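One protein chain omitted, others in place.
Then we have chain A:
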Amino acid sequence: MTALKLKIQEVFEEPACEKNQAKTEKQRKAGCSKQLAPGAAAGGCAFDGAKIALQPIVDVAHLVHGPIACEGNSWDNRHAASSGVQTYRTGFTTDINELDVIYGGEKRLYKAVKEIIEKYDPPAVFVYQTCVTALTGDDIEAVCKAASAKFGKPVIPVNSPGFAGVKNLGNKLAGEALLDYVIGTVEPEFTTPYDINIIGEYNLSGELWQITPLLDAMGVRVLSCISGDGRYREIASSHRARASMMVCSKAMINVARKMEERYGIPFFEGSFYGIGDVSDSLRQIARLLVQQGAPAELMDRTEALIAVEEARAWSRLAHYKKRLAGKRVLLITGGVKSWSVVAALQEVGIEIVGTSVKKSTREDKERIKEIMGDEAHMIDDMTPREMYAMLKEARADIMLSGGRSQFIALKAKMPWLDINQERHHAYAGYEGMITLVSEIDRALYNPVWEQVRAPAPWE
């Protein structure tokens, strides 16, 4: 069995993943990525997932080994924000040609790493495998090893070719690359009893920065965020944190669990979307740190902060509550975000007429049921035509989804709001909740709706 297959198997057997544990051994062997239906599939590949998970490490060079399709068609399409270095925004690819396909692209890859180190001098280079170079058998692990030795710099292989599976698998394989080659390789300059890791937060539109002020106020230090606004050295030294929070997704569960196993860092799974969930997460962070030996007064400080910030948030939301009560939302998201956004919206009295659970785990669905009271509004698979009909017939007032489906709503002359990776607004923390609600308000009450819905005078 190839190294990649072994890795995939390992990820599939993730003990912290409930969905997997519910399966028989045979089912587990088959893997968790459903066979996709040709001609009826959508969504990114495993390479995409790996890149999403790691590109937010802002000071390293991300080099894509493959033909132009993988990087040329996709670079610069997300908004993970950096507080400084911009290296991650540069698109690097070996852009292999026909000869590389025939004779192998390892030499080109090695030279590419060399060029990048000479020109850009990043603290590390991440090398991503893709379909064609995996099929032709380029051994990126070997090239990275040779290059690391030669250039005295970490060159990290990320073996997650697109055809291995879906985006979600790619997230996990990216995590494996960190576990195998990065985490634990550097010691932090100093540690404190208040050091945590945040895992699976990519700092899209700067959402991490809606959280850090709260942690600062608690006196908690983010030793490393994996991977939003991340620096290579921070992530390499993250094994000295006292506790981890895994952000509202199973994307990097393997990282959280293996860090617990290897370094004794306990973790919990939390969300930064919605007032209740933010408070909960802050409490959990404090609780875990205290449990790990931090002074107990951290709890009190945390409760005080929550009390003040919640009150401030509610008073800022009061204005919108009146305007949004009873508005109906159609929510089409990746599974993990569903429950946390559902909870957030219900806090201001918005009604959820449907939420997609296509990509949700059983646990996600349980959470939604808990929050919404029944499963009536869970949509397993909705075709664009059905979404269009639902909006056209005004059975929902607004759709929240990723950018690709926005036109279903707009063509039905209904408001739409982006809640996926490509969005430009930050919705995390108490602050983000207010932004989310004000954006919904802004979308719903825009005067254009009345105008565009009115028929032409000659009709």
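The definition used in the following text is that a contact is a pair of C-beta atoms (placed from the backbone, for glycine too) under 8 Å apart; a residue touches a chain by one contact, two chains touch by 3 or more; residues count from 1.
In this text, contacts and distances are computed from a predicted model.
Visitor: Pick from "Ammonium transporter", "Acetyl-CoA C-acetyltransferase", "Nitrogenase iron-molybdenum cofactor biosynthesis protein NifN" or "Lipid-transfer protein" the UniProt protein name of the chain that isn't shown here.
Guide: Missing chain, UniProt protein name: "Nitrogenase iron-molybdenum cofactor biosynthesis protein NifN".
Visitor: Which residue from A:83, A:291 or A:383 sits in contact with the chain not drawn here?
Guide: A:383
Visitor: Tell me which of A:81, A:412 or A:426 is the one touching the absent chain.
Guide: A:412
Visitor: At which residues does chain A meet the chain that is not included here?
Guide: With respect to the unshown chain, the touching residues of chain A are 35-48, 63, 66-77, 86, 89-98, 100-101, 108-116, 119, 131-132, 134-136, 161-166, 383-385, 388-389, 392, 403-405, 407-408, 411-413, 422, 452.
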